[in-house]
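Okay, so here's the structure we're looking at.
The complex is shown incomplete by one protein chain, all other protein chains being positioned as in the whole.
Letters A and B name the chains as they come in the text, with residue numbers starting at 1 for each one.
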């Protein structure tokens, strides 16, 4: 347990928080949360399934959250909290014990370099060595970690946190309550060239990036700025690490993209879409509202709203399963097939 | 519109620049470029196809570039510039209105740390917090953005720009007029180990990186140094974001690699090759001059010059289309096939 804690909690208070039934001593005090096999005295753990009864038999945890059907099972731990959904309950306890971290100070670190024309709210925190360009605005409650670079004219919304080493190119807008992890780059030039006279001439990228509220981006993600129009990421969307979003892409609200996804230029990802890891979406395509794309798929045509697609080229998941199943069975029959049809058939 | 502008342009001057015919008022002044649906008064937009007539009907743009066949069509915008290729023309206007950005100052920011034995041209710009090692040389017109680290003995060519957070390891040479985006790493050790006594012994990497002129690298790209020989990237080559180039790779001139490509060690990518997004090229392979590899392909053998390949394992594109088409049709016939040949056939 490494995150800062709000201090110890009594079992009685945790029970009240969860609506749980206490079996054992309500006065026990808990200072942290850990898995059954690693918890020590003073820590809380959870038993979500009978699969883990072996660990439960020997755990050193002081308190364990258990499902009703396991309330009376034999185990090393005397004090139990009985709830219908132990896994959700433990998240509630964690959220209570580890509130959202707060900035180490309010104001600007003496080493930070702030352009005279920048507007940093007195309620913001700018940590060591960050550089803020002319005309940039940093809202109240924003927390700019060390080693960030905010370009000229960019805006960072209230309560948004840039962990460290984050780059916001000039002319980008980042909404409220964002969490941008280390090494995120927002607003790099899109990959656009015109081939002329044997060389690739750069297309100037004069659009920006508009990032909505409550967006999270994982470490080392890259978001290209638009060429003329903006690149847009909607409210509540969450990107895992090392995700790439191309120029002019429009990502809707409350989408999820797992690590290593690549979304090519001008694609449109509608609200509530979910992409598995290493998915690629081709340029100018639309993935419809609520569609789910399985990991490692390559999307080469529009995906209708609400559908689940997989494979490369991606197709409806059931169709892909039939296709994959058929090719897997193919070697078992292909020799016989070739005897049947002869080897010389040309296409 | 977020990039710095060279100031307003009169329609008459734009017409002269483009060789366009003016329909309307030649004295109108334009201050920016935007898409039809987002342009405001004083902005120029373009209508490249009849598909966008609906937007044209209501645009607030002051001037629109249109194709000859649309010169007289009904629309909200009174002043039009008629040219054969509106899309190319708008790029010309953008390039004129948004010239290549220039450094904020000439010289070295007081916070930068420059080794006494480094040679920084008086005509170069080194921004805040950058660190330049002993024996490194920074040419005239080079622009080292904030938070860059240039290793000992490395050379940065004239007019080359490192955006920010760029690492150039020691002993690398970067040519003229490069554009290296935020988080690029040039010269990290290649992935080379000898398995000995149950562990992986590191092979020292004492080669360097040689980057030609007019190269662009997208955000968070990684280029490994050579083991003994150099890793080389040829003049005019453009890499999108999150591209990886392994040790000893030779990339030719005027290549394009879209986001997420991985080129394994000692591969040879000849001139004018184009790789789609998330392509992988295996170690020690050659992709011949002018070859094109479709997105998400995995190259596992040499690709002849001029060919278009796709799929994994990659093969000539037409062959891959036939293979993919055949497997897609397979489920429709496989049950009947199994009746024909029996399920028990072994291989």
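The rule we apply is simple: a contact is a pair of C-beta atoms (placed from the backbone, for glycine too) under 8 Å apart; a residue touches a chain by one contact, two chains touch by 3 or more.
Bear in mind that the values here come from a model prediction, so they are computed numbers and not experimental data.
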item	value
Contacting the left-out chain in the complete assembly, out of B:31, B:92, B:121 or B:188	B:188
Sites on chain A contacted by the missing partner chain, in the whole complex	1-3, 33-35, 38, 88, 90-91, 94-95, 97-98, 109, 111, 127-129, 145-147, 163-165, 179, 181-183, 214, 216, 218-220, 236, 238, 240-242, 254, 256, 258-260, 277-278, 295-296, 312, 322, 324, 327-328, 330-331, 334, 337-338, 340-343, 345-347
Residues of chain B in contact with the chain not shown	111, 113, 129, 131, 147, 149, 153, 165, 167, 169-172, 183, 185, 188-189, 191, 193-194, 198-200, 202-208, 220, 222, 224-225, 228-229, 242, 244, 246, 260, 262, 264, 278, 280, 282, 298, 312-313, 315, 319, 322-323, 325-327, 329-337, 340, 347
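Quick note on the criterion: only the chains that are shown with their structure count from here on.
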item	value
Distance from the mean Cα position of chain B to that of chain A, given in whole angstrom	26
